[in-house]
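A single structure is presented below for examination.
Every protein chain but one is kept in place in this view of the complex.
For chain A:
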């Protein structure tokens, strides 16, 4: 069931490098000293309870939110120091899959996928665009939904289309916000496999945010545990959970009810 993970990770090249990152909303101090490196070709899973600031963290990486303090370096660029054009340039290399899919309601599934593609790859011919759309739809197993509107899809289907939409531009970095939340176990495993295939095929580096330990175990080369605005533990899945730390044990115990 769980696939053997590929191991061609380049530990000399960090694609994302975060140092002493702080972020507050008013008096709500969400992130308090985050340090994280993501290496080329690596899948890093970020675990943490609801409201600990996981979504905030990846939104800062992609420049949707400004960091309060500290530095966020993505593909060699300081995200908060970029101007509009540079930021757009960087974002083309990052795929961001939203927690609630964020599909464009007014467009069909096909148009959702076509939209970023035709805007950014102007040289593509009609048939190349069609092929690219079919390819990613096939990868998420939803070829038959091409003509449907997002409102006609189930939550899990929307999520997969959301991932397909980010994959279509073949990003170097993928940021998945809870890719398996709300999916049935079989679809979850399919998504996990998809995440691993993407890593293998396109040599992408990813941050995968999740509550789902099966997903963490299946996709993560490394797991980082977020608590009270800091990573309290990082390492392989077994390293992180091979501990007596009550705060981490509780997470594990509730996920795999004995």
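Heads up, the rule we're going with is that contacts are C-beta pairs under 8 Å (C-beta built on N, C-alpha and C of every residue); 3 or more make two chains touch, one makes a residue touch a chain; residues count from 1.
Assume contacts and distances are computed from a predicted model.
Engineer: Could you tell me which of "Tryptophan synthase beta chain", "Anaerobic glycerol-3-phosphate dehydrogenase subunit C", "ABC transporter permease" or "2Fe-2S ferredoxin" is the UniProt name of the chain missing from the displayed complex?
Structural biologist: Its record in UniProt gives the absent chain the protein name "ABC transporter permease".
Engineer: Give the residue, chosen from A:14, A:62 or A:109, that touches the chain omitted from the document.
Structural biologist: Final answer for the missing-chain contact: A:62.
Engineer: Which of A:77, A:92, A:129 or A:181 sits in contact with the chain that's absent?
Structural biologist: Checking each option in A:77, A:92, A:129 or A:181, the one touching the absent chain turns out to be A:92.
Engineer: When the complex is taken as a whole, what residues of chain A touch the one chain not shown?
Structural biologist: Contacting residues on chain A, toward the hidden partner: 26-29, 59, 62, 64, 84, 88-89, 91-92, 94, 96, 98, 100, 102-106, 116, 119-120, 165-166, 169.
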